[in-house]
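Heads up, one of the protein chains got dropped from this complex, but the rest are sitting where they should.
For chain A:
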Amino acid sequence: MYVASVDELRLKFPGTDTLLFEDVSVSFTKGEKVLLLGPSGCGKSTLLQVLSGIIPHSLDVPMKVNHIRIPDNWGYVFQDPDSQFCMPFVDEEIAFALENIGVPREQMKERIEQLLQAVDLPVPPHTNIHTLSGGMKQRLALASVLALEPDVLFLDEPTAMLDDEGTELIWQTMKRIAHDKTVIIVEHKIERVLDFVDRIILFNDAGEIVADGEASIIFRLHKEFIASQGIWYPGVWEDYLQQKKKRATNEERQAIIRLHEFRGYRKKEVKIHVPKAQVQKGEWIAVTGKNGAGKSTFLHALMKLIPTNGEYEVDDERLAQTKQLARKIAFVFQNPEFQFVTNSVWDELAYSLRLAKRDEQEITEKVEEMLKRFHLEAQRAQHPYQLSMGQKRRLSVAAAIIGGQKLLLLDEPTFGQDAKNTFALLELLESYREQGTTIIMVTHDEQIVKHFATRRWVIENGQLVRDEPVIQEERGRRCEIG
């Protein structure tokens, strides 16, 4: 007997020309752990929503199905940690789920504590959700879903917005709690999922099932297909590094940034302190550290978006205002959408140039060059909001750097991106670096630090505590540092 199944599903989003699914049939038995794999936009998340009844119950999408079986008791964990809670405190959020299924009030306190323990979230129950990290929020989401006592769990990219540590903890928790449950997963970061699932269903661009079977076999047989879809699989970095060209050395030794007793303030408190540091031209500095250590604050201080004091020179100049700094430094924010100011990709790129009053001929040339370089030629007339995740990210970088700045600050630019887009972006950045651009980038990804950065700055409790060269393995020697 199947716990969940659809037979000949046809589904189409209003406003699109083609069917997302055409006669797709799939079924799941009790206790199975299944991973749905496929390129972005092939409809895996939509399938989860159909299987759980969210479509058409909560989201009205036209669909037709021969036969469907929706599990009696299911739970759904969504991708975005910030938009699945409706209450301000941890205990209240879990209680919300308990209230919905009519658990008596006297039992709630105990249940809440058990659930927090089950997902390894060691916080006092009455904690403000706002103060939790992304990984903790996702474990809370899992706890409130478990409160429903589901037989089937739907996980819709639960770790897409999490760092390595958060991802690891989610899957550890899953392994502990899910042994008797059916789990259906959509995920792009599959390194830690592979030893959890026993079945993989592979989709192609057209939303068709190309393979369905035992996890290890599917993974081995279809590895090339999986790799081409931008999925983070185990060994993706090794495969990538084999085809990556050797890095050109950059021997320029000229300081572009000098910092001495530099401090940044929020609400009159010192939030970032750099005793002494220098950045040389052509370096790629990875700024690392725990959540909330002050990495983003550091970038904000460099851009003077927050009050600062101490010595800070860019190109031997002391600049007081964000406006002046923006001529020398390009800044890319974590969420690209907040940076877009126009209604088309083309205008977005042209924006800074027009602001600088360059002549139209030059603008056209420059924009065309950027469209080509960042692979956005086909999207030139689209609204920036209509682009895919990877395209939005590329556009935000292109639009930031089009003014010809020699210094680029990026706040976790690869966050939530698939493997294909991540490598494409890193290569673009590397090509800029080779031409002499200096990069300072906040990241959580150790692999990026190891293979792309030339130097690592570690920030702890609002202080730059370590400044060390990154040893490039391919070259087998220390790279040039200042």
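Just so it is clear, a contact is a pair of C-beta atoms (placed from the backbone, for glycine too) under 8 Å apart; a residue touches a chain by one contact, two chains touch by 3 or more; residues count from 1.
What we mean here is this: contacts and distances are computed from a predicted model.
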Next on the checklist: For the chain not present in this complex, what protein name does its UniProt entry give, out of "Peptidase M48 domain-containing protein", "Cytochrome bd-I ubiquinol oxidase subunit 2 apoprotein", "Energy-coupling factor transport system permease protein" or "ABC-type polar-amino-acid transporter"?
Outcome noted: "Energy-coupling factor transport system permease protein"
Next on the checklist: Using the document's definition of touch, tell me which of A:E92, A:E191 or A:E446 contacts the absent chain.
Outcome noted: A:E92
Item to check | Contacting the left-out chain in the complete assembly, out of A:H130, A:R253, A:K276 or A:R466 | outcome: A:H130
Checklist outcome for this item: Per the whole complex, from A:D23, A:D82, A:E165 or A:E434 the residue touching the absent chain is A:D82
Checklist outcome for this item: Across A:S40, A:T159 or A:S352, the one contacting the chain not displayed is A:S352
Checklist entry - Taking the full complex into account, what residues of chain A touch the chain not shown? => result 52, 54, 57-59, 75-76, 78, 80, 82-89, 91-92, 95-105, 108, 129-130, 144-145, 148, 300, 303, 305, 322-323, 326, 331, 333, 335, 337-341, 351-352, 355, 385, 399-400
